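The complex appears here minus one protein chain, its other protein chains still in place.
Now for chain A:
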Amino acid sequence: MAAVTTTTTGAPGIRPKRRRFSFGRAAAWTGMGLIVLITLLPFYWILRTALSTNAGLGADPTNPLPADLTTSGFERALGLQSAEEAVAQGGAGGGLDFWRYLLNSVLVSTLITGCQIFFSAMAAYAFARLRWRGRDKVFGLFLAGLMVPTIFTLLPNFVLIKQLQLVDTLLGIALPTMFMTPFAVFFLRQFFMNIPREVEEAALLDGAGKIKIFFRVILPMASTPIITLSVLTYITSWNDYFWPLMVSYSDSSRVLTVALAVFRAQTPATGVDWSGLMAATLIAALPMLGLFACFARRIVSSIGFTGIK
């Protein structure tokens, strides 16, 4: 129920004043620095570990630089190493079809995001701009859906997906969230309602139908919230673990999060293959970091509240 509005975040730096040193300010900046450190250090540690050998990690656990700089961890995670070589390096030697999992994750997240946002936008348009009987009642019903925690619907949804014989398919993973989430509908409706009617009326006068208005006026005018919502939805579905874990059993439908947990479970007798595991972790996280980097400014300034109380 929270997230994303596109109110601009207040005018920065209204208080230039004199910046004389104050103890409080210094303490506050120190606190901020500490927070940044705790936030970012684990990322560096992933990289450092991924570039080390397992033997090096054991011999030199405190070295801030990679111990025995190597890319063998990445080769193992990407399945570029032969089984014998992997075992010799402290890996499990089990096949890890990384590119397949990556493709599966991309397919599932794209399918969910594309369909969910589009269908939710259509519904939001009907709720915000079309006139029909029972509109507010139906909308109230959708809102009530917000109250049901996702987790409650997982078990029955699994039973349903099984009955539909979609277990262990990508479609089975995507289906439950592909059509809508109450939040997406609610959120987009808020924005559509704020689009000035005059714009729509002008288009009507030009002879545009309501369908054309939806595609040519409403969607483009709401592009910022739609993009923000899409990126957040993409990240959420990319990171989902519980539902894919239930539905997928084999490589054919395995997504990255589940694959990572499997990789972790295949602990070789010599101990966990930390180097390979961290390399795999980094590769799994990288696409989201990239996606975020592209839209960061927009997302960061638009996380906020929609008017739900």
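Things to note:
Quick note on the criterion: contacts are C-beta pairs under 8 Å (C-beta built on N, C-alpha and C of every residue); 3 or more make two chains touch, one makes a residue touch a chain; residues count from 1.
Throughout what follows, contacts and distances are computed from a predicted model.
Missing chain, UniProt protein name, picked from "Alkaline phosphatase", "Sugar ABC transporter permease", "phosphoenolpyruvate--glycerone phosphotransferase" or "ATP-binding cassette domain-containing protein": "Sugar ABC transporter permease". Only one of A:Q81, A:T228 or A:T257 touches the absent chain when the whole complex is considered: A:T257.
Panel shows chain A; residues 1-3, 5, 7, 9-10, 12-15, 24-25, 28-29, 31-32, 35-36, 38-40, 42-43, 45-46, 49, 57-58, 61-62, 115, 119-120, 122-123, 125-133, 135-136, 138, 141-143, 145-153, 155-160, 162, 175-180, 182, 185-186, 190, 193, 197, 201, 204-205, 207, 209-211, 214, 235, 238-242, 245-246, 257, 260-261, 264, 272, 274, 277-278, 281, 284-285, 288-289, 292, 296-297, 299-301, 303-305, 307-309 of it touch the chain omitted from the view.
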